[in-house]
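Missing here is one protein chain; the remaining ones are kept as they sit in the complex.
This part shows subunit A:
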Amino acid sequence: MGKTNLDEFAMGSGSTDGVFGPVKNPWSYSKQYREKKKQKPHGENEDTNWLITGGSSGGSAAAVSAFTCFAALGSDTGGSTRNPAALCGVVGLKPTYGLVSRHGLIPLVNSMDVPGILTRCVDDAATVLGVLAGHDCKDSTTVQDPVKSFILPSLTDVSKLCIGIPKEYLVPELSSEVQSLWSKAAKLFESEGAKVIEVSLPHTSYSIVCYHVLCTSEVASNMARFDGLEYGHRCDINVSTEAMYAATRREGFNDVVRGRILSGNFFLLKENYENYFIKAQKVRRLIANDFVNVFNSGVDVLLTPTTLSEAVPYVEFIKEDNRTRSAQGDIFTQAVNMAGLPAVSVPMALSNQGLPIGLQFIGRAFCDQQLLTVAKWFEKQVQFPIIQLQEIMGDCSSVFENDLASVSLKQ
């Protein structure tokens, strides 16, 4: 078992704000990327332009992407598993809320958090889900019924499938490459006989703001326990309890976390509660209903982009603050958390720069198996290339001599 790096307290979409430093995307060192960039393989000690993994579970995504492990766990509160999965070219699954126990998961937003699963192929994700899913008496928000582990069928006929394309997800900030891959994927389903229709999720534009209010509010509450008294960092100040708390929390939290706590506490003040928290919960209900309505109209699975673009260089990414980047990074993913639905990011193709681009499938609540079945079919169709890291692996190149179509848990 290994531990991986992340944004501090899972707050961020770059995995750049952790106390151990930022996470580097393995694709920065891939042959595919470097060829396009026309860089020499062993860049003369130049490692200044490496790319971010996305976040917040970037360390886990990088570990899976770089063949360090077969599977890794992350967390997904607003997209923190799917986002780095897309940018690192791996499968990132967010199960239905309540399917997998949160006992042991350090809470960010209790009503949206789920443990996320990162693997190199959809079958592996299904295997891990089968192990983790089901009732846990230590988590009162898990489903009561036990869940049997399952093997995904290999779908050959998609003619009975209905794929929905939410029109509100076509935003101006979406890169042209991602947009064209999204269209290509829709046409792929259509050409194989599936019904592909445009649908509407009318409250999409309110989603990110609503998410921000609810997220910071729960964060403010969940972070109240970090006072250095029972565990964790404690400052040296002994003057009084209040002084000790204040210094401990100032030292122990980074700016991002402190910013969210302050915002959250603001929204929860008596005079603001109705206008912010309650309002946001009401809007959340509307957003969740948007999905329900679409699924009730015969759609099986929704197809959307996962991210706005491929991975960007770290030096570019840090030009904007965490809050801005999070809003951008989470744009396609957080509505799913608010609705508690299952979603999976599947790598589709490489961009013109040789970097992975993934697409997101969103399913009905507790229909994770169906969702993964569709994802598996898609994965087989697109045959996403394996990352080529031979040149930096040196002696380990023998590992890649065999044609590994999918280095999976089953082998």
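Heads up, the rule we're going with is that a contact is a pair of C-beta atoms (placed from the backbone, for glycine too) under 8 Å apart; a residue touches a chain by one contact, two chains touch by 3 or more; residues count from 1.
The rule is simple: contacts and distances are computed from a predicted model.
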Any idea which of "Glutamyl-tRNA(Gln) amidotransferase subunit B, mitochondrial", "serine C-palmitoyltransferase", "Ribonuclease P protein subunit p30" or "superoxide dismutase" UniProt assigns to the chain that's been left out?
-> "Glutamyl-tRNA(Gln) amidotransferase subunit B, mitochondrial"
The one of A:34, A:102, A:120 or A:325 in touch with the missing chain is A:102
By the document's definition of touch, the residue of A:68, A:265 or A:328 touching the omitted chain is A:265
Listed residues A:68, A:111 or A:175, member touching the removed chain = A:111
Taking the entire complex into account, which one of A:277, A:295 or A:384 touches the absent chain?
-> A:277
Hidden partner interface residues of subunit A, rising order | 102-107, 109-111, 137-141, 217-218, 220-227, 229-231, 238, 241-242, 245, 265, 268-270, 273, 277
